[in-house]
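Every protein chain of the complex appears in place save one, which is left out.
What follows is chain A.
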Amino acid sequence: MARSERPDPHETGAAAAPGAAFAALLEDSAEELYDGAPCGYLSTLMDGTIAKINATLLDWLGVGREEVVGRKRFTDLLTVGGRLYHETHFAPLLRMQGEIRGIALELRRDDGGRVPVLVSSVVKHGTTGEPLLIRSSVFDARDRRGYEEELLRGRKAAEAARTQAETDRARLQDALAVLQQSLLPDVLPHVPGMETAAHYHTASPDRLGGDFYDMFPLDAKRFGFFLGDVCGKGPQAAALTSLTRHTLHAAALHDADPVAALTTLNTVLHARYAGGGDPRYCTAIVGTLETDPATGQAAVQLASGGHPPAIVTRADGTAEFLPTPGGLLVGIVPHARFAGATTVLAPGDTLLLYTDGITEARTGADRSTLFGDDALLAFTADHAGRRPHAVIQALVGLLDSFGKGLDDDTALLALGVPAPDQYTETTP
């Protein structure tokens, strides 16, 4: 050592003591080291009969050497469960691999107590390769086992919590899906001489959407329809949607005039929410549709309460907004005014109602630009003259193309009079 050649004056005095300790260590015989080691040592014949065992292990077991050497097998020291494990895993692996390390077992003490241990074993082979004996070292694992049991308990608890959470989540999603479906019509009614198509995009399966639409017969000649968007999301929005939908339906049956239906809805919502200090509102377009079998045309009457204007696409390939200016949000003020509008759909024309999920979809490389009203108008113009199903299909493709830019629910409803040459197409 370099240090012995250049002794440090400060350490010379202290060096004597370690030197003496080192000498004492050298005097420690291998036998003493074996017996007094801080771990258990055990040698057995290949059949498990104990041939040699150190004092440490005897002390842990609480037995005398003469009670075990030549009299007991290694498995006799184990708990019954440990013996089963030994026979099915430990012994075969030791035979196949020649060694095995760190197996957790429990020793049975003479007084009935148990000592958790970790056992490592190697097979000693003779000169011709035949197995002669098994050497094992045994480590006290009381503290470690306690810690491991804590971990195992934690793991089991986490596992149980995860399973429960998954079950709960699945149940919740089922319930939400059923509830969501109850807010939309199962199918649109058949309107003679017309074609109708709708689509509903749900932003998240975990969240109830706030958009709604419906269509229903008013009398022998007329059909009523509406589409809208309630404020907010989730269960409270769903409750509002349910109230809105049924109120509009009932109001339209009572008085088909769309302005009257919206006025009734406004009264109901204002009384129910704003009156109680919790203002909630919606936007909606409500309308009626009356077809004339003689001309093949459909007369449309609309009223809007704060909702984006409907789009009409014409057979000649143009598209235009159908303005409904001045309509207020429904449910905010006690006596709201709503603006009406009318149009006539000739063969090849389609009326499109939508919610702002589509116009407020974020586009562009950094998703910072809104898709916008003009882009929607231009898109529908490209599909003007096509049947409602084809228009909805194209719009669904557009929604898909938004990807993550589409983060709101979107409802679409298209009502059209197919052109005569379109009647041959089959309805999907």
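Some points to look at:
Here is the rule we go by: a residue touches a chain if its C-beta (ideal position, glycine included) is under 8 Å from a C-beta of that chain, and two chains touch if they have at least 3 such contacts; residues count from 1.
Throughout what follows, contacts and distances are computed from a predicted model.
With the options "4Fe-4S ferredoxin", "Iron(III)/spermidine/putrescine ABC transporter, permease protein", "2-oxoglutarate oxidoreductase subunit KorB" or "Alpha/beta hydrolase" in hand, the undepicted chain maps to the protein name "Alpha/beta hydrolase" (source: UniProt).
With the whole complex as reference, residues 46-48, 73, 75, 79-85, 87-89, 91-93, 95-97, 100-101, 103-105, 145, 148, 152 of chain A touch the missing chain.
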